[in-house]
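Structure provided below as structure tokens; questions to follow.
And then chain A:
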Amino acid sequence: MADEKRLMKGNEAIAEAAIRAGCTAYFGYPITPQNELTAYMAKHMLDHNRVFIQAESEVSAINMVYGAAATGARSMTSSSSPGIALKQEGISYACGADVPCVVVNIARSGPGLGGISPSQGDYFQSTRGGGHGDYYHLVLAPKSVQEAADLTYEAFDLADEWRMPCMVLADGMIGQMMEGVELPDSRDLKTLPQKNWAVGHKAEAKRDINHVTSLNLMPADLEKQNIERYKRYDVMKKTLQRSEEVNIDKAELVIVAYGTSARVALGALEMAKAEGIEIGLFRPITLWPFPEQRLSELAAKGKRFLVVEMSMGQMVEDVRLTVNGRSEVLFYGRCGGVIPTEEEVLAEIKRLLGK
Partner candidate 1 sequence: MELVYGHPKSLKPIQTKYCPGCGHGTIHRLICEVIDELGVQERSIITNPVGCSIWADLYFDFDSVQPPHGRTPAAATGVKRMLPDHLVICYQGDGDLAAIGTAEIIHAANRGEKFTTIFVNNAIYGMTGGQMAPTTLIGQKATTAPYGRDPVEAGMGYPMQVCEILATLGGTRYLARGSVDTPANVRKTKQYIKKAFEAQLRGEGFTMVEILSPCPTNWGMEPCESQDWLKDNMIPFYKLGEVKNTLEGADK
Partner candidate 2 sequence: MANKGKPEIDRERCKGCLLCVRACPTKVLAADTVPNSWGYYPSKAVAVEKCIACGNCYIICPDVAITVYKE
């Protein structure tokens, strides 16, 4: 039975959801705009007798996650864009060693130190394997505090099931705003999945020794490992794509947007409807695997797309790849931490439709 609804800041809702999902090890470093998450974990992880460390850097934090996760623990770190950049080496190692963990990005504007306001400029970093080598990892994109909590809770299960990092890609808006949220029940730690590939408790597990490593100096062997991993990715692509659709059937134009952009788009959609203009929204929820199956069906129907992002245009490339020339893909973006308003998105829609 879930809790009654309570008003929570996004950062804190994510933290609480992680604890309820059975996160037993959190390692983080302060960075705006996610500090409430780390502070919440600092108090509540210790209250629950679980492991919390404020690490000396984001680099160290992801590597503490790697070590803890290698023992089979549900381990998590959180940061914001420049800090996530620092974690890319660790994420690559986790992908190469098939170690599950959860990484939360409360994105801000860049590049470089950039600004502290919300942005969606980390789409490439998240979905193109921001570190080195051939790999992908799960990327989930919530649009509200409720969804951020739900997807964080689910992230631990997905990470364990598919043996990889699962990233929750939110932004400073979602992290900072306060909304009503119903939190899921706390997992009984004893019911969490056993991991016979993990290190520790060898005698009790009655197994051979385990090595958690990503090294393989035999090219043919390493190639085989990569190919096997990509077979797993193929299964994930077939079964895990997730998206939300609003008013697609009647729509003259379909906005493609995720996260905060999608919230703005929904507002523009309502305003357009009031003026008799039918606009739809296709909202990817899994950014990897990208919901190409459903988007492709819409492209085949000839739907026109307007991709709205808080960036100079990153997800639009995946939309163009998926649409593959079958229909028109347009783009509207703001960046630098600027959040587009519903009014300006509506104005752009009307301009494109010649209204």
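One rule holds in what follows: a contact is a pair of C-beta atoms (placed from the backbone, for glycine too) under 8 Å apart; a residue touches a chain by one contact, two chains touch by 3 or more; residues count from 1.
Here is how the candidates were picked: all candidates are chains of the complex that A comes from, given by their letters.
All values reported here derive from a predicted model rather than from experimental measurement.
Trainee: So which of these touches chain A in the complex, 1 or 2?
Mentor: 1
Trainee: Spell out the residues on chain A that touch candidate 1 in their complex, using ranges where they run on.
Mentor: Going through chain A, the ones touching candidate 1 are 24-25, 27, 51, 53, 55-57, 59-61, 63-73, 75, 89-90, 93, 97, 199-203, 209-215.
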